[in-house]
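Shown here is a partial selection of chains from the complex, left in place.
Per-chain residue numbering starts at 1, and chain names A, B and C are given in the order in which the chains are listed.
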Amino acid sequence: MKIGVVTFPGSNCDYDCYRAVKDALGAEAVYLWHRDHDLRGVDAVFLPGGFSYGDYLRAGAIAALSPIMREVKAFAAAGGPVAGICNGFQILCEAGLLPGALVRNRSLKFRSRPVHLLVERADTAFTSEYEPGQVLTVPIAHGEGCYFADPDLLDQLEANGQVVFRYCTADGLVAPAANPNGSARAVAGIINAEGNVLGMMPHPERAVDPLLGRTDGLGLFRSMAAHLAGVQGAAHGHTEVGR
Amino acid sequence: MTDFRVEVRVTPRRGILDPQGSAVQGALRSLGFGGVEEVHVGRLIRFTLAADSESDALGRVDAMCRQLLANPVTEDYDVRVEAPAAA
Amino acid sequence: MSVTARPGDPAITPELVAEHGLSPEEYRLVLGILGRTPTFTELGVFSAMWSEHCGYKNSRPLLKQLPTKAPWVLQGPGENAGVIDVGDGLAVAFKIESHNHPSAVEPYQGAATGVGGILRDVFTMGARPIAMLNSLRFGEIDGDEGDRVRYLFAGCVKGIGDYGNCVGIPTVAGEVYFDGAYEGNPLVNAMCVGLLKADELIRGVASGVGNAIMAVGAKTGRDGIHGATFASAELSEESEARRPQVQVGDPFTEKLLLEASLELIRSGHIVGIQDMGAAGLVSSSTEMAARGEGGVDLEITRVPLREKGMTPYEILLSETQERMLVVAKVGHEEDVRAILGRWELDAETIGRVTDNGRYVVRENGVVIVDIPGEPLVEGCPTYTREGVESPEIAALRAWDASAHQPLWEEHDPTWTLRRLLDAPTIASKRWVYEQYDSTVRTNTVVGPGSDAAVLRLRGTDRAIAMTVDCNGRYVYLNPYRGGQIAVAEAARNLVCSGALPRAVTDNLNFGNPLKPEVYWQMSEALRGIGEACTAFETPVTGGNVSLYNENPRGAIYPTPTIGMVGIVDDVAHVTTAAFKQEGDAIVLAGRNTGELGGSEYLKVVHGLVTGDAPAVDLATESRLQRGVLAAIRAGLVRSAHDTAEGGLAVALAESAFAGGTEPFGVTARLGDDIPAPALLFGEAQGRVVLSCGAETEVELLRTLEIHGVPAKRIGTVGPRGGSFRVQTRDGTIEAPAAELAEIYETAIPRRMDGTAADVETSLESEVQHGA
C-alpha cells in the first residue's frame, strides 16, 4: 500500500500527513510534487493543509490549477481515494471535485483549537473504523473554513448522506456554539457522491499520537488502510480465481 | 496591440451571508457614521492587458474570471475595460 | 581604488552627516578610516552599520556582564542565532528579535515582518524552525488611547498569526502586558526556535576568494529604507511622516525560502547564507565579509529590482523582506539556481568574495564604495556612559506595604479576585493564541495556556521547553531585581514544565540611552540578568537590543525580555499548570511574604505603580527549582504552576481553569499571619503551586524538604464545576469556579470583538494576505 501526499508551494501539513501515514499507519508514504504529471503508482492521495500559493486570491484557487491536479482528477474519476484536509479541502472545492466552497470564518479570525466532530457516516472508505454517532476531538487551524453551499445543494448533500463530519459539542450535540467557523449546517467534512473523495477542515493527522494528547484522527488513516487492503485483497483474490 | 486597463470587481453573490459586510456596517455605526446600509465587501483586481481590441480584451478577461478570478459558487463579478487615454 | 562620486548625489555637509545619525566624532573616525570624504552612498553604509541597531554603540560594553559560555553552547552571541547541544546529535538554534518601531507605525505588517526576520535568522543557521514565541506590550485597552491600543493589539496579533500560520511554524507561547507606559510605543518581540543536526551548523560567512555572492528571494524595492536608523531614533510626529518606509511581508515567499535554504545548506554548494535583515544588503554583505575575513566586491546593477530608478544608496539600504544573501562555491552557481528554481525562487550573482578585506560596491564597473571591511563592521565606537538613577523612581521604592489601606470593597477578597481576573494583563490570552496555529508540524506536547511550551524531539525520548518572560514594572521599580526576576521567572516556568533550563536569548527594550536614568536602568538590569543567568547556568547565546523606545510622554518601562530554552529529559516528565483530578492535594512550594510592591493588584485595584519589586534570592530560587524539578522527575507531581502576576490566588485560579471546558473547584486555607491583600495577591517570588495524588503528598513534601524548599499542603482540588474557595485569616474568596473562569476567559474578547479596530484589522489583512 502506497499513499501519496501532494506538496504544493506553500503546503505546510504535508510533513504531518506523511508522518501520520508512515508512523501511525506503518504504510509507505511518498511526496508528490505539484509540477509532476504522474502519481507514481500510489493507491490513495492526500491533499494536505497549508497555504498553497499563500492562499492569495482565494484559498486553494491557484493550487487547483496546478499540473498535479489534472492527475488527481483522473485518479479520482477512476475511483481512487482522495482526501483533502484543510487547505486540501479548499483545493478540492476550487477544483470542482467537491461541491460548495469554503469562505472566511464568520468571526473573520483565524481559529486554532481542538473541536468536537460528530461522525455522521461510518461506512465510507475514510471512516469505517469509527462508529456512527461517535464524537471525535481533532484540532482545527484555519481562517477560511466556513463551508458554504446553497440550500438546495445542502439538502441534496444531506439526502445523499454526503455529510461525513459535523461540528458538535462534547456530548455530540450539533449546536451553534460548537460551530467554530459558521459553516452551513455545521458541516466539517463532506464526501462526493461516488464516495471516494473526502474533504474536511479539521486535521486528523494532528491527532494520531498519544504523546500529543489526541488519537482520534487515527481512525481515518486506519479506515483508508482497511479500504485499500479490501480493494487490493479483492483484486488479488480475483486474479487467484482467474488462475 | 493596445494595453487596456482592466478592472475586475468581485462581490459576494447576492443573498450570501457577508459577515465582513455586517462587521463593517457595525464598526461604521460604532464610529458614529449613521445611515449606512447594505454594506458588502468584495475584491478588486486591476491589471493591464495587451489586446487587439476592447472586445478581445473583454472576452479574455471574462475567461480569466471564470477560470480563476471569481468563484461562481459564492461570487459575482463584473469587468471594466478601458482603452488608454491616448493610444 | 579610486572612488567616484555619482552625479546627482548630495554633497556631504555636516547637516547631512547629522541626518545620518553620526556624531561629529564618529564622522571624524569615518574620515580617518577612508582617508578622504565619503561618497553619499558610503555615508549611508556607515550610517547603517554604525546605527544602534547594527553597531550596539550604547549597549555593547554593558552586554559584557552576561555569561555566554557553557559546555553545551555550540554557538554564542555574534551569529544569526545561538545554538545549544541538546544531545543525540541534535542542536537547537534560537533567537529573539524586536520589531517595536515598525509595529508602532503599521502593526499588522510590522509584527508580521518581525516574525519573518527572526525565522530567517534561525533557518540560515541550517536549523528548521519548529516553534515561535512572542512577547507583546501595549498601552491600556481601557484607557483614553483605547482605540489605538486595540488597533495595535489586534493588528500585531493578526500579523504574527497570519505570518507564522502561513509559513507553517507553530506559535506556542508568549506573553502580553497592557500598561500605560507602552502607550504609543508598543513592544513586539518575536522568538524562533529551530532544530538541526549538530554537525550541520552553518554560519553566515563569505569566504573563498572568487566565490559567488548571490541575492536570493524577493526583488528589492524601496521598502523600509533606513529602517535601521529609523529603529534607533525616538518616535515623533516627524516619523509619522516617514510612513512610506513600511515593509510588507510575504510569508508565502518566506516558506519557499525556508525550504530552499535548508536544501541549499545540505547540498554542499554553498559556504554561507545570511538574511538581509535590518540595513538590508549592506549589513548582510559586510557582516558576512567580516566573519570570513575576506572582502566583497559587488556590482549593484545586478541586484534584481522591483521598482525603477532606484539609486545604489537605496538598493544597499533597502529592507525589502524575504531576501537572502548566499555565498556559492565557485562553479556551483547553476546548482544553486536549480535548487532555488525548484522552489520558484530566483537568484542573481551580484558579486564575488575577494581577499583584500575591502567592502567594494560598483555601479556598471565604476567603484562607488570602497571601505576597509573590518573597521566598518567592528569599528563602530562604543560608549560607556554615566548612569544616574531617577530620584523619583528611587522614592517609589520607599513605599511601605504594611501601611497599605485596602479599599472597603476588599473586605470580600472575591471582589478583588474578580477585578484581577478581569484585568487584561492577567486574563486568559486565548483570544490571542487561538489566532495562532500552535499544533502544525505535530511536535507540540504542551501549547499555549501553560507555564512553558514543550515540543518533542522526534526520534528521542526527550523534549525541549521554551518560554518568554519579563515584568517591566518590576524592572522599572528596581532594574537590578527586575532583571533577576525576569530570568528567575523564565527558569521557573521551564522547571514547572519538567525541563532543566539551559540557555537564554534576551531582547533588551529600553528608552533613550543618552538619558542617564535610562542608561542606569540598562546597566542595572543587565547586572541582575547576568547574575541570574550565572546562578541558573543559563548562558546568553544571543539577543537583540531595541533602544529609544520613547514617545512624547516618556520612556517605556525598561523591558529586557528573557527567552529561555530548556530540556526535558524524558517526555514522561512533561507537566502542565492544570489541575488534573478532584481530590488531589494542593501544595505550595516557597514562602509567602507581605510584599505588595509592583503588583498587578496595586495597579488594578489602587491605580498605583509603586513599592519595591519583590525580593529575589538566587540561591533560594535555585533550590526551589531543583526541588520542584526533582519532584517532577520522581513522578510525584500532577501539575505545577508558578505564581506570578496576581499572586497566589490568581495562580490557584489559573490551575483550576486550565484543565479544559469545566474548571475544577478548589478548597484552600492559608494560615499565614499576613494581611489578605498581600497573602492572596502579593507577588512574592520563588513560589510554585503543585498538585499531587493524596498518596504521594508525604513524599512530595519530603523531596522538597530535602532540597531545602519550604513547602506545605494548602488545599485540595475540588470537583469540576465546584466552588473556588480560598480562606485566609482576614477574608475568604468564595465563588463558583465557573463564574470566575467566565470572567477570566471573556475579559479580552469582551474588549476586542467587533470593535472598529478589530474590523479594521480584518479588512487590511484581507488585501495583503489572502487570508
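One rule holds for everything that comes next: a contact is a pair of C-beta atoms (placed from the backbone, for glycine too) under 8 Å apart; a residue touches a chain by one contact, two chains touch by 3 or more.
Just so we're clear, the structure is a prediction, and the values are computed from it rather than from any experiment.
In terms of the labels on screen, the copy numbers for the complete complex are A x1, B x2, C x1.
One rule holds in what follows: only the chains that are shown with their structure count from here on.
Centroids of chain A and chain C (each the mean of its C-alpha atoms) stand 36 Å apart. If you average the Cα atoms of chain A and of chain B, the two centres end up 32 Å apart. Taking each chain's centre as the average of its CA atoms, chain B and chain C sit 41 Å apart. Looking at chain C, residues 759, 762 sit in touch with two or more other chains. Among all residues of chain A, those that touch two or more other chains are 57-58, 104, 107-108. For chain C in complex with chain B, the touching residues are 754-756, 758-760, 762-763, 766. Of all residues in chain C, those touching chain A in their complex are 158, 161-162, 165-168, 250-253, 255-256, 343-344, 433-445, 456, 571, 661, 753, 759, 762, 769-771. Against chain B, in their complex, chain A makes its touches with residues 57-58, 61-62, 65, 93-94, 100-101, 103-104, 106-108, 148-149, 182.
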